[in-house]
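One chain of protein is taken out of this complex; the other chains stay put.
Lettered A, B and C in written order, each chain numbered from 1.
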Amino acid sequence: MSTQPKTIGVLTSGGDSPGMNACIRAITRTAVFRDLCVVGYRFGYVGLIAGDSVALNARSVSNIIQRGGTILGSSRCKEFETVEGREKAADVLRRSKVDALLVIGGEGSLNGAREFAVQWDGQIIGIPGTIDNNLGGTDWTIGFFTALETALDSIDKIRDTAEAFDRIFLVEVMGRLAGDIALGVGIAGGAEEILIPEAPDDIETVARRVLEAKRRGKLSYIIVVAEGFCKGGAMEVARRLSEITSLSCTSCVLGHTQRGGSPVAPDRILGTHLGIHAVEAAIDGATGVMVGEVNGAVTLTRFEDLAGRRRVLDPAYWQKLNVILRS
Amino acid sequence: MSTQPKTIGVLTSGGDSPGMNACIRAITRTAVFRDLCVVGYRFGYVGLIAGDSVALNARSVSNIIQRGGTILGSSRCKEFETVEGREKAADVLRRSKVDALLVIGGEGSLNGAREFAVQWDGQIIGIPGTIDNNLGGTDWTIGFFTALETALDSIDKIRDTAEAFDRIFLVEVMGRLAGDIALGVGIAGGAEEILIPEAPDDIETVARRVLEAKRRGKLSYIIVVAEGFCKGGAMEVARRLSEITSLSCTSCVLGHTQRGGSPVAPDRILGTHLGIHAVEAAIDGATGVMVGEVNGAVTLTRFEDLAGRRRVLDPAYWQKLNVILRS
Amino acid sequence: MSTQPKTIGVLTSGGDSPGMNACIRAITRTAVFRDLCVVGYRFGYVGLIAGDSVALNARSVSNIIQRGGTILGSSRCKEFETVEGREKAADVLRRSKVDALLVIGGEGSLNGAREFAVQWDGQIIGIPGTIDNNLGGTDWTIGFFTALETALDSIDKIRDTAEAFDRIFLVEVMGRLAGDIALGVGIAGGAEEILIPEAPDDIETVARRVLEAKRRGKLSYIIVVAEGFCKGGAMEVARRLSEITSLSCTSCVLGHTQRGGSPVAPDRILGTHLGIHAVEAAIDGATGVMVGEVNGAVTLTRFEDLAGRRRVLDPAYWQKLNVILRS
Partner (left out) sequence: MSTQPKTIGVLTSGGDSPGMNACIRAITRTAVFRDLCVVGYRFGYVGLIAGDSVALNARSVSNIIQRGGTILGSSRCKEFETVEGREKAADVLRRSKVDALLVIGGEGSLNGAREFAVQWDGQIIGIPGTIDNNLGGTDWTIGFFTALETALDSIDKIRDTAEAFDRIFLVEVMGRLAGDIALGVGIAGGAEEILIPEAPDDIETVARRVLEAKRRGKLSYIIVVAEGFCKGGAMEVARRLSEITSLSCTSCVLGHTQRGGSPVAPDRILGTHLGIHAVEAAIDGATGVMVGEVNGAVTLTRFEDLAGRRRVLDPAYWQKLNVILRS
């Protein structure tokens, strides 16, 4: 463990997120400067198992920082969830003499990394890359800020027309378990309602507030719905609201647009910082940890301490927000 | 009729579209310079019937050219479809001594203007404002270019992630009868398929092409669907494609985001040009006409000649395009 | 002092920054909900001295969160730097029975607030609003993230063409004393050099690195220059680099575009959070403090503790960054 790694492997896994390329670039350039070799595996664990790899150097990561997606490709991998699959992966890494594996991904991918640590004797370091911002051990995940901006752009556009028209607008954003995107974009977009899994609400109550706002003379009513708020998401909320209020409802489902786009500055900077530190952590012998940013400083958290660290919504904060939203 | 108008009324009607403000600004400033008074009616024909108006001057249209929507508000108006409704509107205009009414809107709004011409003795001039670009008498309608850019932005974002993943992406854009937005954004976005009302296609055939492309090694398959292509739009196409191909399908429904946003340059310039010429046409005594831009020149087309001028899709052009899309 | 304020005054001062409107909105809505009256002064201290005010309510701050600039206007005010000017301002506030004044602005504006605290017996609370991100007592200032994104957009565009051409590109960003924008945009934009006041560098050395990079086969070389790096800014650096290297240099001066634009999500959210807490701090009797965000939590810092808190650049961090930039 105290021998310095000579070859670093890197892969991006799960739903891709903007800023992953900045991270790959920082990993590669820092590693090369520290005289390490860098191997990229394509399409996440799928490529790792298959040994589908590409050598990375300073030049191969040139001109990628501004690109959405990931130059390595990403995927979800059923096979890696099996002991056999992970064993194949360990074989590939042993044959390629990879000493440390850096995994950029979200919850599922880091869980995979954690399980893999048991079967493979090299170092494993996780880096939080997901638009959902739903991980413990870090204040921000790579890609969250870009997803926020994409969703915000849609709300701004809808408000332009909402001001001119008379109906309820619903915008569905990503977030099956975590309402971070919905919360951020609802505040920033000046939405009237934010419906998130963390704060269950009753459609009848929402409908009552809509009608009351209409009576008070509001010209528009925009509702941000996290996909995990209820089964059926925005479409279902629209159907029910329309039923109760007899108002016309229009839905916009942003879907995978939120995963794409040129990353905004904070995601590129975060990706760069975490990439630098992941390589340094590897050189320092770290393993079984995720690199994160907490309170502006880079930290390492053990995989086993990540679980259950889901952020909770502070009720006092939620109440203050709603004052502003619904005024 | 040969006396020059002294007061001009203006309203925006139907679905609002980006660039309407540039048009209102140009109308107002040109009219004021020509010593005319300008009255804006709020929320389209609804405000006209109700006499809900606002005086416009050079200052009141300052700093609006970059704003989405319309400062006058817009709406659809059932009452204006009746003789009684239009009679009320005529009364309002007579009482306010409005000599010429400028209506910025799409097909329905201009049909309304045409009917109104029979009941009111003032001048009526239409200006094509709709994102659909589905009118005769003009090559472009105000708002089309912005809608195109908004939809394009979504496709670009989806492609970033599509390149990293393995599924079919569907993007639903506006267009109940006309596929102009779908066509434009499909070409510009490099989509693999464009499904439009003008070119009925069979989902089975589409599915076959998808599977064939997958076999050829394509990493992504993006399908642009005009909402009017089939009942249920993109969601329905996704359901059926998924059934036939067993591939995962992800839909993005852009909805009203396409109506909003700061207008792009061509929509602002078009709105400005048409606004200037509408006022000049009014001064010249024109009535019962729509101002449009054909081959780069401003033209007047009589309302009765607009109908049935829907553009048709040239099959030879369509074939050439498909070569490029599906290669 | 322990009586709860009944009327709150608010103004934006100095160079305006995107997100100020989100802050004004949050202040107003929170205050109204807490049964306070809100008075806005126009054009900063100029309007305060002149008593140029406007009453603010929930409706008057509707639909402003997405707008750049500030609805109250802003300005620099020489008169407020004098005892007499500040005395006039105190009179205005006394006459209007304003109990607490909230000042949104940068270093100069908060210094003004600090001096004003001596002459006026009401509560004064500062809120950090400047694109420069150069204040103590807060990790971020309202507007910084938007300025970063604007500058980043320019670098991305230049790189597109830089890849195709052969010359040195210089981009001048704001920052007379602080290189925060330059640093952020240089990292995020993948620039080859970042020239900032905090890290004096020698043009000859820069030129040597440029020529060496050219020898190594780099296709482009982008240099971000903070305006305060040297007298003359980017234009002067370009002149000297061109002289030494005989390479063609092209400069882009972003200027005031960095102050404008619809605010990005982090600036809107920060503005909202700080606005809420500024009102609550006022209700709690705070005075002579600035509301800031440190490590994700809202904090209060006394005006006298703000001075000299300028952030310094960590040399180890700077060195790691340069590895990535110049590889």
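One rule holds for everything that comes next: a contact is a pair of C-beta atoms (placed from the backbone, for glycine too) under 8 Å apart; a residue touches a chain by one contact, two chains touch by 3 or more.
Just so you know, these numbers come straight off a predicted model, no measurement behind them.
Visitor: So which shown chains sit in contact with the chain we cannot see?
Guide: Touched by the chain not displayed, across the whole complex: B, C.
Visitor: Sort through B:T205, B:S246 or B:S327 and give me the one touching the missing partner chain.
Guide: Considering the complete complex, B:S327 is the one touching the chain left out.
Visitor: Out of B:I127, B:I142 or B:V185, which is the one that touches the chain we can't see?
Guide: Considering the complete complex, B:V185 is the one touching the chain left out.
Visitor: In the whole complex, not just what's shown, which of B:A117, B:L135 or B:L152 touches the removed chain?
Guide: The single option touching the absent chain is B:L152.
Visitor: Would you mind spotting which of C:R86, C:R259 or C:H273 touches the chain that isn't drawn?
Guide: In the full complex, the listed residue that touches the missing chain is C:R259.
Visitor: For chain C, which residues lie in contact with the unshown chain of the complex?
Guide: 12, 15-16, 18, 67-70, 73-75, 150, 153-154, 156-166, 169, 250-261
Visitor: Pick out the residues on chain B that sit against the missing chain.
Guide: Considering the whole complex, chain B reaches the absent chain at 22, 25-26, 29-30, 32-33, 58, 63, 65-66, 139, 145, 148-149, 152, 156, 159, 163, 184-185, 187-190, 262, 264-266, 268-269, 272, 276, 295-296, 320, 323-324, 327.
In this section, only the chains that are shown with their structure count from here on.
Visitor: Does the chain-touch network form a line, ring, star, complete graph or other?
Guide: Line.
Visitor: Based on CA centres, what chain would you say lies at the far end from chain C?
Guide: B
Visitor: For chain A and chain C, what's the span in angstrom between their mean Cα positions?
Guide: 28
Visitor: List the centre-to-centre spacing of chain A and chain B in whole Å, with centres computed as mean CA coordinates.
Guide: 36
Visitor: Give the residues of chain C that touch two or more other chains, as numbers and ranges in rising order.
Guide: Residues of chain C never touch two or more of the other chains.
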